[in-house]
Structure formats: structure tokens, C-alpha cells
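The complex is shown incomplete by one protein chain, all other protein chains being positioned as in the whole.
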């Protein structure tokens, strides 16, 4: 073996210890910029109080969104089989730390690096950078570049609160594919995916819509309404997660026994329906944070309408599936009622601040029908296996939700959004440009996010592989992949 | 079959699609009144900030109360058998969308239609209407009439926040009967009940106490203290839910095997006690929203006392049952400890803002004894089958809680409540009139709510029927009524 460099001669464990300590110490020595908090002393007391109230609002909303990780964990675990329960839970639990560190290192910088200030949070001009391309006299933002590792904004409360809020949104997007790819995904490949998603894929599209990137500037640059508008993330969070799930499920292929040679479709029922239903209720709870928090301001009285629209759309989505399936199959379908509730939530997310309660109900009703239709089409027509219904709920309803802004925005909110004066108006208010902007937004998501996700999964497939061996899948991932049974002792 | 009108010729599914779209489009075209948010610009900045802080408070509290749906779902599912787990969960999950849509369509209008303004939320005069009856020179409000479908208050943040807050309270009341009527209730009859409860029954009494109706005016009209006072809903929410549960359980009759011919009582133990205990803790968490949110104002420093009283009463209720049963049967009874904790919460709800911590403890202790006594009496004496203990916990302790205001209110809070100057005083402060008002309030609840609920269940019994066939009950509602097993794959 001859001489080996110092680090190589250690055990892997020691190497990990040394390298992580070195890494952290380097970070620690980087100076931070005092900012934000100090400047609050220089504004009138009411204004400073407003800023901190808004800061608290963003944090509380962020906590609620973080809690959605448990919702996804229970939903997906309930819809999978007992032999894979630990693996499904573990993916949902692990995506939180993996995504957090990835988003902290580069994701937040790519996504929000170009942001100069968040006025509602008392940010008075942050260090920022955005890689842009000039087309004619238009600057199109491609990706943020700054705030990596929170280094320059260490002491800026607004940046920190937005990091937390951004992280938990990313966490939602990143955990969606674990539902569609459950019961057959290699854990190491999943970990790799976690870093790819949090460090690059999610932030990319996030920058384009929320970080000042080119989709948000379709209005300023090309006169298309307010550019792409996505209030809480129908496209940024859900469609991104849903289409990544689709790419992953296509590359992975169906679970053994799902689609038989004779065309029959195996049931492969989940092992704990009450668990899945609990997850649904937790998601409906956390979703209030996702949507109402996206004002970034408790001082914005629009939070009332947003929260009401959120709950109304979820109810409409759920009831639609219940009555539709009751009519069609003469029995309630509880799993579908969950999908419908979540589909309604996903669909209202982009438009919750811009539409009336009646429109929210209508958006939810349509989402309900879309969920039923796409669950059936995905399975029967496209023969894609998605144990937790992630693709219909997040992908399809996310697309619908992003378009719905361009249809139903009623001209009562959004003055100044993306730099455009006047409220956001959809087709019903005669603004065709806004609809076009939304259409461009979802098309780009479908092309770029789906394309990049597909590329990633294909590359992984050709290197370390995405899928566990068939014998692991047969025995269950818990015993052979995770080394722990879910219920060893009952 | 000859010629049929267009809609008839479609499949049921298409009919549902068409009719729900038509309905929603009609709503969408109705003009909304700009209100509320605009007017915030016209008040001083501190005042506007106070309003939005209070709005945020009401919403956050409402989110916590919404989360109680999961608490009830787990509590009731834990206390029922595995073969009915999906059904019990499904009722608790479905009541949320059903109730939401019902409350949106008519319930909120009946309950809060008569409200002119909520001062803490910056509501500056809302469109309102209340059907009243004149007796002498007194106007007695009977039912609200306005704000249906949120139409006229589309853009008023206060009305929207109060809709959310009112909806989740209604959701609590509406989900209580699913505990007492579990394991034998036909799902279609339950859905019908959900609309009846949310659209009419709950809003009726709610209007009388919280919507400006006649019980709230017993002080102004007849000099009885501050009229009926119910801070967080011991009577409005819990007693209404508990007595509806009682009527339902009486009409349904006991589960097969509960009361045998020889007088013996079957145990029919629930299938997952840890689940029920988890539900209890979730309810104790959400209850903070129910009570502390009922100030409708974070700017009211009384929220501190309210939250403390809430937790102290729950502790007293739980400890009372633990020590009492330890004394009597020489072993802890965990289910009863849960009931006692919830009984304490229910009992303190009406008075939490008006009494001292010591009184809260006393109210909780008495609730603990009442729970034990009424659980035993209900089963042994009245032979009424209530799998989750909903009637003792919510009905009996709700009644006790409403009376407790009239006894323990200590004259430190409530100036201006229901239009009466001076704080609320109970018997211990010498106000006999307040106690009479409370007595009238609970009597009316016992007569009108119980009566109407009974009438509803009897009518359903004679038409579509309330109860599943015996063979469905034997096999479990999950397989035959819901079409999904809870744990198919363990």
C-alpha cells in the first residue's frame, strides 16, 4: 500500500470527524456583516414594531410549514406497505437535515442571492448578486449568487427569517418525490437526490419566480401582466416537486407486482390508512403557514382572505372527490378524499391572495376532478406507479393552480407585485398577458425542471443506480436496506 | 324513456361536474364589496397595527383549533375497534370539508349575519341583518341573515378571519357526535348530518349567544347580568356537540354486544389506546387556540390568564380522575385520565377569562368528578352507548362550564360585554342575575338543541335510516361501508 497521505491513513469515521470540523472552523472564522437589527433603531417605533411583528409572522408560518414534514411522512408511510415503513419515514425525516444543509450551503444563495430587500421585514439593502443575461435592453436573471452559507447576512434578521421560510418550502418540494418513488428507491441514491434538489434544482426555478429571476420579470420586460405570479408555490414548490417525482418514478419503474404482464393492476394497498389520513390533516394545518405566511407580513390584512381561500379550496377539492366517486362507484373512497383535499390546497396556493372565496371553491372543485382523473390516467393509461399520489396531487394540481392565477385573479390585490403597478388581473378581468405569463411559467417548469430532474435520475441510474435489488424489494427495504423493522415487537 | 332534459341525460358524474361549475360561476359573478382593508389606511398607524396583530392572532388561534380535528380523529379512532378505524377517521376528516362548505353557504350567515362590527379587528361597520322578534319594547334576535357565502364581505379581513375562526369552532362541535355514534352510523346519514349541523343547528344557538341573539341580550333586555356569557364555547360548542351526540346515540341505539340481555355490559375495547392518548394531547394543544383566541385580540393582555386557566383546569380534571379511580379501584385508568383532562378543558372554556387560577382548578376538579360519574351513569344507568365518552366530556362538562361562569366570575373582566357596563360577576361576587342568565342559557340548549337534533335524527331514521345493517356492523364498517381496511397489510 506504500505511503498514504495523512487523511487517507485514518479510518473513515475519523476522516469524517476531521473534515467536518475543518469545514466548520473555516466557516466560523469568516467575518459576518452586522446588519438589519441595528438599523431597526433608526426607524420610528411603530415601523420597527411592524417589522418585528412581520418577522415573527414569517417565523411562525415557517414553523407550521416545517411541521408539514410530519404530514408528508405519515401520509406516505400510511400509503406504503409495512415492510417499507421505516424506509418511507426515514426519507421524509432525512430530507429535512439533508435539505437544510444543502440549502444553507448553496440553495438559498442560488435562489435568493439576487434579492436586495424585503420591505415588510425591515431589510434595508442586503448584499446581493444575480447572474443575468442581457437580451436587447432587458436583463434576465438566471440564478442568484450571494448569501451562500448565510455568510454575509449572518446578522440580518430578515435574511435569516427568509432563510428559514425558504428552507421549509424547499423541504416540502423535496419530500414530494419520496411519495412517488417509495418502496423501491435506494437510500444512498435518495440522499444524493436530496442534495441535488436542495442545492440546485429547487433554487433554480425558485430564483426565476421568487428570487427576481426572469419569469418574475416577464411583466417588466415584456409587458405580460405582473410576470409569473405564484403566491405560495403551486408551481415553485408543488409542480417542481410533482414533476421531479414524475421523472423519478419513470426512471425507477413500477414496484414489483404493480403492473402485471396480463395488463392487470396490482393493488399493493398501504398498510395504515388512518396514518395517511392523519398526515392529510397535518398537511391541511401546516398549509395555513405556507399560504398566509407568504405575505411575509402580518401587517397585511390580506392574510384573512388567504387563509379562508386556503381552507375553502381544500374543502371543495375533497367534497368533489367524495361525491364524484360516490356517484360513480357508490361508495366513498377515503384515500381519494385525502388526495382531493390536498389537491385543493395545492391548486389554491398560487392564487390564494388574488381571488375571491367563490373562485377558491371553484378552483378546488376543478382540482378535485383533476385529481381523480389524473390518478386513474397515471395508473391505467400511462402505467406509472406512484404509491402516494404525489404526481397527480402536486404535479397536476400545481400546474392547474399556477394557471388559475391567470384566470381568476380579480384585480383587488398585488399592486406593485414584481415591479408592476396596479393589481393582478386574470382572464376574468380581461388581462390576457397575465395568463400568458402563467402559461410560460408552467411550461418552463415542465421543460426545465422535468428535464433536469430526468437528466439527474438517468445519470444516477448509470452510475450508482436508483433502485434497490429485486430481493430487497421483495423482503422489504426495512430489513435489508435500513436494518430496522418498523414493528418488530408487536 | 323518451325525451329527457339535458342534465338528466348525462351520467351522474357529468351532472355533478356541470352543476357544481354552474353554481360556482354564479357565485363568482356576484360583485363583492370593498371593505375593511381600505379603511385601515384611515386610522392612526398604531391602531392599524393593533388591528392586524389581532387579525393574525385570531388566525393563528384558528389554525390551532383546526388542528383539533386531528385530535378528535385520533381520540375517537383509538377508542373504537380496528374494523371501524377507517370509518371513524373518515367521519372526523370529512366533517371538515362538509362543515366548511355548509358553514360558508349558510351557517356563518345565520350565526354572524347580525354582527355590525368586531372592534378589536378593525371592522368599521359591516353589512348585517338579524331576524328578530319584538316583545314589548325588547328586540330579541332569532337568527342572523346576511354574509351568506361571504358575498358582501368578500374583502373584509375581519369578517374573513371571523369566518375562519367560526368555522373551526363549528368543526369542533360537529365532530363531537362522531365519537358517541361511532361504529354503527351509516356514512350517508352522517354526511347529511354534517350539512344540517354546520348549516343550521350549530349556527342557531351560536347566534343566540355570540351573534347578538336573544340569549346574549338577557342582560340588556331583562337585567340578567351580562346576558349569557360563554367565553370559548362550553355551551355554544361543547354542550351543543354533546347533546347532539346524546340525541344521536339514543336514536341509533347501542352497538351490538354492548348491553346484553342478562344486563351485562360488553367491554368492546378500543383498538389503540396510545392513539387515543395522542389525540388527547393534541386537543389540549389546540384548546389554547380555542380559549386564548376568543379574546379576538392579542392586544388584550387577558390572554395570559386565559391560557393559564385553561391548562390548570385540564390538569385538575385529569388528576382528579386519576386519584379518584386509584382510590376506588386501586389502579390508574388511562382512558378516564384522558376524559378528565378533556372534561377540565371543556368546563373552563366558558369562564376562562373571568375567573382566578384557583377557581379554574376548582372548576377542573369538579369536572373530573362529573366525568367519572356521568361516564358510569350513562353506561350503567341510562344504558346509552358512547364509545368515545363524548356525552360526558362535552355535554355534561359543557353544561357545568356554562354554569361555572355564573358562579365564579370574579368581577375583574368583561366590562362592556354584551353591551353591559362593569365586569362580569358570578354568585361569589353576589350577582344572582348572571347565574340565572347562565341557567337559562343551558336550559335552552338542552331543550332546543337537543330537541332539534332529536327531531333531525328521527326524521332521518324514518327516511334513509341512521344505522348500518347488522351484518355490516359485525364485519366492520371499513370493509363493507367504506371499502377500505385500515390495516390491510400488516
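As written, the chain order gives the labels A and B, with residue 1 at the start of each chain.
Please note the rule applied: a residue touches a chain if its C-beta (ideal position, glycine included) is under 8 Å from a C-beta of that chain, and two chains touch if they have at least 3 such contacts.
Remember, it's a predicted structure, so these values are computed and weren't measured experimentally.
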Practice item. Could you tell me which of B:318, B:374 or B:418 touches the chain that is not displayed? Key: B:318
Review point. Who touches the missing chain here, A:115, A:143 or A:160?
Key: A:160
**Study point:** Candidates B:69, B:132, B:175 or B:278 - the one touching the absent chain
**Key:** B:278
Review point. What residue numbers in chain A mark contact with the hidden partner chain?
Key: 12-13, 15-17, 20-21, 24-25, 27-28, 30, 32, 34, 36-37, 40, 45-46, 48-49, 51-53, 55-56, 59-60, 62-63, 66-67, 69-70, 73-74, 77, 85-86, 89-90, 93-94, 96-98, 100-101, 104, 122, 149-151, 154-161, 163-164, 167, 187, 191, 275, 481-490
Revision key, fill the gap. Had the left-out chain been drawn, it would touch chain B at residues 46-47, 49-50, 53, 57, 60, 64, 81-82, 269-274, 277-278, 280-282, 284-285, 288-289, 292, 298-305, 307-308, 311-312, 314-316, 318-320, 322-324, 327-328, 331-335, 337-338, 341, 356-359, 361-362, 365-366, 369, 408, 410, 412, 428, 487
